[in-house]
Structure formats: structure tokens, C-alpha cells
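First up is the structure itself, then whatever we jot down about it.
A single protein chain has been omitted from the complex, and every remaining protein chain is retained in its original position.
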Amino acid sequence: MAAPYAVYLLVISAYPIVFALVLVFLRWDLVTAPSFAGFDNLRMLANDGRFWRAVANTFVFLSIHVPLQIVTALGLALALNRKLAGRGFWRAAFFLPVVISGAVVAILWSNLYATDVGLINKLLVKIGIAPVSWLTDPNTAMPAIAVMVTWKNVGFYVIIYLAGLQYIPRSCQEAIEIEGASAWQRFRYLTLPSLLPQTILVVTLSTINGFQLFIEPYVMTGGGPLRRTYSVVLYLYTNAFAYQKMGYAATIGVALALIIGAVVFIQRRVIGKAEAL
Amino acid sequence: MPSVTFDHVRKSFGDAVVVEDFDLTVADGELLVLVGGSGSGKSTILRMVAGLEEVTSGTIRIDATDVTQLPPRARDVAMVFQDYGLYPHMSVRENLSLGLRIRKIAATEIDRRVTWAAGMLGLAPLLDRKPKQLSGGQRQRVAMGRAMVREPKVFLFDEPLSNLDAGLRAQMRIEIGGLQRRLKTTTIYVTHDQVEAMTLGDRIVVLADGRIQQIGRPIDLYRAPVNRFVAGFIGTPPMNFVEGGLREENGQLSFIAAGVSIKLRRDNAAKAKNGEPLTLGIRPEDLRLDTSPDRAAGAAPDGDALPGRVVLVERLGGTSHVHFDVEGGGSRLMASVSNDQLPDVGDTIRVRVPPERVHLFGSDGKTISNST
Partner (left out) sequence: MLRRIGLYAGLALAALTFIYPFLWMASSTFKPREEFGSLALIPAHFTLDNYRTMWARAPFGRALLNSTMVATTITLAVLVFGSITAYAMARLTFRGRPVLNAATLAVLLVPGQLTLIPLYTLIVQLGWIDTYTALIVPYLFNATAILMLRQFFLQIPQSLIDAARMDGMSEMRILFTIFWPLSKPVLSIVAIFTFMGSWNEVLWPLLVVRDQQLMTLPQLLTVFALGGGAGSVGVSLASAMVLVIPVVVAYAFLQRNFIESMAGAGIKG
């Protein structure tokens, strides 16, 4: 009864993983026969400025997205974690962008960020601030995308934090109040440490999400300006679809998987150490 | 100087009144027990002292300071919770010291207090463990230690032993009592277990439906309950009750119920009227088994002895409980007797009801007379 699944796993999961590793050593444009490339792809990758630019871009993205995500999601969760009128409504409002397609969100925000007719600049001008060329200025493009992605996903992480907040025993909350803690001290000594597992989850998931960025730069900036929003997956896609370099694209894919694995591993270690303090 | 004063404290949630006119002064250094069933309001009262529940009307004063509107952290009280409320991510040492660290007490002083409390409670080897590595009894002690290091004006205990097994509970009862006597801190202790109340309390407040039923020393509640509720609540095993009425015949007052007639003393029954419905209460330990072998079964009930048929004998070691049905009547009563000459199930027995040990309650539940 489980046989079809086993077959599926083999064909759709196992075989591609293995073949990906094989492709690393091949040169192939899908039209002519594949040819052996030795370590060429790996050498190219190591020296490929565009690839490392994409990796650097991702770190720029993450350095803004992850902290922002934690702060906003946690803040909203704390605000929602009390007896509120219409709590279901608030929750639904924040979660709405999560269910909307990334392509739609990207198109929407392209328009919001538009330098001349975009909503954001119009509002800024109204309150007396000069308009910013969000998506055409190399320094603001990736941060702008980071803010947008944070906006899109925050509802999801609010739910995660809300669930975590439920688990803090009421007697602990009452005890720390009786012990004399101010609101900030309650947060620092009880709430935040209790939410460590959730925070780890937020960091891990949003990091993985950040490395998998595709539709946003694809739609909003095409990877520019000056390749500053070029993401790794976008580069992979371009190599496969536009340049027809299957071997190289597969190499990028493998490298990405390894980088993600390494980053997540390091993150967990660092946070684990921080917990021990 | 009195330590905690409740001045006509009342608590309601919307239309539902949960605590009705609680008026009481707890003496400095006293261990006052609030006891009652669930819904009696006892926990609510405790939480109002802590500041975890708002007072609807009335005031609470701690040492002459009106704390009614103050938040918990301004009241200088410490509380031990039923599920202990230990911070799961902190070690025992950190749990004990957090309250002091928050109040910016000097590190040396914190150390001194933690060491002192840990010593008193036997926690010294556990200081670096986390709560999940501790047993229930150990967690209980950490919770108490946390309260102790604060050196607060009042200790508040909210059913601290309910989550422990019976043996541990008995042991912890003794420890808590001993601790409180040494520290001499005013303590308010909430429990549903009347054994805890009787053994720990300097005074006990019996609560039902948000109202005080009786306040007094344990022995006073036992000997002179003011109403049927207190009489039935205090004392293990609980008091026997029989419904019936009063009869006067030839100058002799008797309590009459189906199948029973019990002689009463005149001063006991003075306040009752002829024919008025009464409840008679007699504690199992006050009933005596009449062991003279020559009383024949079927003989007419003597004035103060009941004929009965044994349905169950619970042998408990030192004493035993004999459950019997009163012949000709509907009541099932229990006598606590020592172990010599225990009857068997099915035996016919005669049970003497000493008139001076009888409690009488009116139809309104209030006591008419108690045993002398």
C-alpha cells in the first residue's frame, strides 16, 4: 500500500538529489548530449562574482529581515495576547498577506514603492519627507524587499509566538508580578526566555525563506539595480532557463543547499549558547 | 500591631457575588487558614490580598497601609502557588534569587539569603538544577524558599500541598508548620483539606459560598461548631447526622426519629420547641458500642441506646470504623471504636449515644446546643 509512495520518493526525491550531484560535474544545454566537465563548474562557482554577489545580497536581506521579523511578530503577539474585543479579526488581518500569492504581493509593492506614483512616496511627501527611489537606488532596493517580505510573513510568526505565549504558566506570570517585576522585567526575565524555542523557529524559517527568495526580485527589480537584489535562486533560474547551463545551475543548487544547511546549523549553535548564558 | 485587616471586603464578577462581607483581622505572626470547598471564595480572598484580583468593595490593610489599590509588586507579600509557579528556564538558585535581583539587593545579601533558605529547606545540593529535574516535594520547597528569601510582611499559600501524594503531604504539613513558627511571619493559608486546616492553623476560617461560617481555633470549631455545615466539615471522620424532632414525655426530653429515641438533657434542648424539626449530630468517636452480651435483640430501644445491624467494619489499625444501619429506621451511622471486641458484619449491636456529647441543629442549620 505504501509502494506508490516509495516509488515516488525514489523518482521525485532520491533520484534528483543524486542526479544533482552528478550534474555538478557535467556540462549540458539539454539540446546536445551532456559532456563531462570535471571540476569546471566548481571552479567557475568559486570565481563567479555574480554568485557571491547574490549570496552577499541574501545576507543583506537577512540582516534586516530577521531582526525586523522577530521584533514585529513578537510585538504584535504580545499586543494580541490579552482579552481583546475582536481578537479573531485582528489575527485575521495580520495573517491576510500570508495567504496571498508572493507574485501578487510583489506586484502590489512594486507599485507601492514606485518612485513617482507609488503610495509610499505620496504619503511621505504629504508629511514633508522627500521621496525615496526605493527600488532603483542600489542601497535601498534590498532593504525595501526585506521590509516587504517581513510584512508579508509577520502574521505567520505572530501565530507561532501566540502559541508560545499560551504555554507560559499563569502561576509563573503571577509569581513574577508578586516578586516585584515591572512590565519590562517581566518581559526580560520570563516572557522572552520562555519564547526561546519560538524565536529559534522564527530565525530558522525566515532565514531559509530568505535564501529561497525568487519571485520578489524577479518581479520587482529583475535583480538590479547594479545586481543588488539578485538572489541565489534567481541566478539559478537564469542559468537554467536563459543560459541553458544545466550543469552550472545544478551546481548553484547544491551550493545553496549546503550554504543553507551551514547557516542554520551555526544559528542554532549560537542561539543555544546564548540560552545558556 | 495587627498585620492584615480585611474591612468588609466584597468581591463580585458582574452579578455573581463570590465573596460576601469578609471582615477579619489576622494577628501579627499568626497562621490563619481559610478552608472550604470549591467555590467557597477562599482562593479569591487570598488573591485579593496578593493583588491578583481586584476588590469590588471594602479595603485590605497590611500593617496599617491600605493596599487595596496597590499592584502586587508594591505590597511586600510572597505567594506559594498550587503548581509552584517556578520559572522553568532558570536554575533553583536563579528562581530563589530573581525577586531579590529585581529589587536590586546587593549580591552578597542575595547570596546570604539564598544560602539560608536553601539550608532551612534542604535545597543546598539542588541549587544548580532546573525545576524539571526536581520531584514534586522538592519543587514545593523551592517555591517556599522563593517566598522566604523575600522576607515579606505576609506569606500567602494557595493550596500548596494539593498536588502531592498523601505521604508527602503529611510530611510537608509538619515542615510548613515548623517553618512558620520559626520565621514568625504572618501567614494566610488556603486549603480544601480540613486535616491541614486543623493541624496548621492558629485560627481557622470556614467558608462556604463566599460567606464566613465560623472563625476560631481548631479545638473551638471542633467542640462548638456554630452551624451544621461547620460541624460536618470539621473533624475526621465526619459527624453523623440524624433528622428528627423533639418530644417531651413525663418531663423527659427525647429526640425522636424513625426507629430511634434518644434521651436529651434539659439544658441541651432548652431552646428547642416541642415538635420542631431538629437535626441531631454525634461524632463517630463519641458513640459507644454496648458490649454487654445479655441484651437480647428485639428488646425495646432503651432511652439512649440504638439497636443496629453492622454493614461494614473498616479496620484501620489503631481505631476502626463500624458502619451500621439503625434497626427500624433509615439512618446509616458510623462509630469509631478501639479495636477490642469488634463486631462482624451482620451482627446486631447496641450503640449508646451519650446525651452530653450530642449536638442539636435547628431547621435553619444553626446550632441549638453543642456537646459539653
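Order as written gives the chain letters A and B; numbering starts at 1 within each chain.
The rule we apply is simple: a contact is a pair of C-beta atoms (placed from the backbone, for glycine too) under 8 Å apart; a residue touches a chain by one contact, two chains touch by 3 or more.
The model shown is predicted, which means the values in this text are computed figures rather than measured ones.
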item: Among shown chains, those touching the left-out chain; value: A
item: Contact partner of the left-out chain, one of A:L42, A:L124, A:L196 or A:V219; value: A:V219
item: Identified contact with the non-displayed chain, of A:A46, A:V71, A:L119 or A:L192; value: A:L119
item: Absent-chain contact - pick from A:P143, A:G180, A:G223 or A:G253; value: A:G253
item: Missing-chain contacts mapped onto chain A; value: 1-2, 4-6, 8-9, 12-17, 19-20, 23, 28, 30, 76, 79-80, 84-85, 88-104, 107-109, 111-112, 114, 116-119, 122-123, 151, 155-156, 159-160, 163, 201, 205, 208, 211-212, 214-215, 218-219, 222, 232-233, 236-237, 240-241, 246, 249-250, 253-254, 256-257, 260
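In the analysis below, only the chains that are shown with their structure count from here on.
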item: Intercentroid distance (Cα basis), chain B paired with chain A, Å; value: 60
item: Interfacial residue positions of chain B with respect to chain A in the complex; value: 50-52, 71-73, 75, 77-79, 81-90, 98-99, 102-103, 146, 150
item: Contact footprint of chain B on chain A as seen in their complex; value: 169, 171-172, 174-182, 185, 189-190, 193-194, 196, 275
